[in-house]
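Every protein chain except one is present and positioned as in the full complex.
So, chain A:
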Amino acid sequence: MAPVLEIQNLRKEFDAFTAVDTLNFQVEEGSFFSILGPSGCGKTTLLRMIAGFQEPTSGTLCIRGRDMSEVPPNRRPVNLVFQNLALFPMMNVQENIAFGLKRQGVGKDEIRKRVDAMLERVDLTGYGKKNISQLSGGQKQRVAIARSLVLEPSLLLLDEPLGALDLKLREQMKIELKKLQAEVGTTFMYITHDQSEALVMSDRVAVMNRGRFEQIDSPRNLYANPATRFVAGFVGETNILPVSVVSRSPLKVVTSFGLELQATQVNDSSSDELDLFIRPEAIILQHDGGGDDFNRFSLTVRNILFDGSNTKILATIGASDYELTVALPQNEQFAHIGKGDVIDAGVHLSSCRCYPREAA
């Protein structure tokens, strides 16, 4: 199937600053595609270029195979849900949703039918006559999405629309958005700096940094096999240890406090100074043996950070002062662990991922 969005060598420069640096990617029809990156990485600029509010310095942007360079925003088959929603305060819910349809010259009865259907879809039946100021944050959210979706765009762009909501509502909206996307089948392109939003909702995630994509992959792969040091550090929680290479093939590294570990090299690098990344949940407590490809060390518990199913312990490794974050499964087996305990722990070599150290 042809991609909905195809971007080739897209660049955007502001004076001396390159916001978007030669991007190439495609978005498949009907998928939920997220762009994840820290603020200032160029993701909003990219989105605004797709919507047509900013012109690329160079490169092409095709939607459904059609070049968009000469098409103004009001003629593009994409719609944007703004970060601050930008609902029209002088219109009620119905008029807001009908705004785009009226511009297309759809008949009155048809507009009413489609607006009502859309209201039902976003669970706002009966809210048509309400003013925007009477709605709660989550309801405004849904009106903003409905206003764009009712136009049946080829591509729906969402610019961090959950940013302004409180945590509980955000969690709820994440699930609702994912469900909604699955129901309507419209291609969603979602921009966020919140990795949990991107991981939970998306089919594919592009991690963006300094105007470039570091990796485009499924959420699972992104988490399990980060391709670059940036992705490894940005997506999910992780422990970072500076290490030096002892031997290559098989890779053995030693930490600054003298602990030798078997590890996996991710990027090819001739450098002997590497950074070792270990996920908190990759460290297995009270292991029973394990094979040759298992690193063993002892941990001294310094602190327990209780957070329900997300509980972690802070522990120093070996005789050092180096603190690791380790996930603590909430079951009977580990209930007795307390401050100051020394526990055997281990980690498989495939979970010890080494990346070249970044030049400071």
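What we mean here is this: a residue touches a chain if its C-beta (ideal position, glycine included) is under 8 Å from a C-beta of that chain, and two chains touch if they have at least 3 such contacts; residues count from 1.
The criterion applied here is as follows: contacts and distances are computed from a predicted model.
Trainee: Just by its UniProt name, which of "Carbon-monoxide dehydrogenase small subunit", "NADH-quinone oxidoreductase subunit K", "Spermidine/putrescine transport system permease protein" or "Aspartyl/glutamyl-tRNA(Asn/Gln) amidotransferase subunit B" is the chain not shown in this complex?
Mentor: Hidden chain identified via UniProt as "Spermidine/putrescine transport system permease protein".
Trainee: Tell me which residue among A:G65, A:P89 or A:G338 touches the hidden chain in the full complex.
Mentor: Final answer for the missing-chain contact: A:P89.
Trainee: Given the contact definition stated above, which residue among A:N79, A:Q94 or A:Q141 touches the chain not shown here?
Mentor: The one listed residue touching the chain not shown is A:N79.
Trainee: Among A:L5, A:L36 or A:A51, which one is in touch with the chain left out?
Mentor: A:A51
Trainee: Which residue numbers on chain A touch the omitted chain?
Mentor: The missing chain touches chain A at positions 51-53, 72-75, 78-80, 82-84, 86-91, 99-100, 103-104, 147-148, 151.
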